[in-house]
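Every protein chain except one is present and positioned as in the full complex.
Let's turn to chain A:
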Amino acid sequence: MSSRRSRSRQSGGSRITDDQINDLVSKLQQLLPEIRDRRSDKASAANVLQETCNYIRNLHREVDDLSERLSELLATTDTAQAAIIRSLLMQ
């Protein structure tokens, strides 16, 4: 059932070319603070993928830490502070 949901993959027999991959890799590189400003020829695809993995792991860790922090903060939050978060909604 789940296989049906995966979008028609490369229907029409179009093969993925190296150019397409390289293009996507360099787009990915733009999103990585570590190697964003490096020249694209300096960062190999493997390098970009590695940095991507590191970056995602860092972000996951930050979500873990922030969840913990928010949980602690919620324990001490009073109604006035609750109003502050509510006001953030309006931003």
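The working rule: a residue touches a chain if its C-beta (ideal position, glycine included) is under 8 Å from a C-beta of that chain, and two chains touch if they have at least 3 such contacts; residues count from 1.
Please note the rule applied: contacts and distances are computed from a predicted model.
For the chain that is left out, the UniProt protein name among "C2H2-type domain-containing protein", "IBH1-like N-terminal domain-containing protein", "ATP synthase subunit delta, mitochondrial" or "Leucine carboxyl methyltransferase 1" is "IBH1-like N-terminal domain-containing protein".
For chain A, the residues touching the absent chain in the complete assembly are 2-3, 5-7, 9-10, 16, 18, 20-21, 23-25, 27-28, 30-32, 45-46, 49-50, 52-53, 55-57, 59-60, 62-64, 66-75, 77, 81-82, 84-86, 88-89, 91.
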